[in-house]
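Left out: one protein chain. Kept in place: all the others.
Moving on to subunit A:
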Amino acid sequence: MEHQVQQAMEVITEMSDMLNTGLTREQLALVVDLCEKGVNPEALAAVITEIRREAEALKAEAAHTP
C-alpha cells in the first residue's frame, strides 16, 4: 500500500514537473488528498492560484514592514 502510494506520487510529481506547475511534493500530496475528497478540480486550481497570490502579497507586506 505504502509502496503504491509512493509510486503514484512519483508519477504525479513527474507530471507536475513536466507541466511546470511549481507545486512541491508536499503540496501535491495535499492536492491529491483534496481531490480524493471530491473537490471540484477547477475550483481547487483557482484556490491554489489565490493562495499563491495572497502569499506573494503577504510576503511583499512583510518586506515593506520589517
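General observations
Quick note on the criterion: a contact is a pair of C-beta atoms (placed from the backbone, for glycine too) under 8 Å apart; a residue touches a chain by one contact, two chains touch by 3 or more; residues count from 1.
In this section, contacts and distances are computed from a predicted model.
Only one of "acid phosphatase", "Golgi apparatus membrane protein TVP23", "Vacuolar fusion protein CCZ1 homolog" or "Gamma tubulin ring complex protein 3" fits the UniProt record of the hidden chain, and that name is "Gamma tubulin ring complex protein 3". Summarising the interface, subunit A meets the missing chain with residues 1, 4-5, 7-8, 11-12, 14-16, 18-24, 26-27, 30-62.
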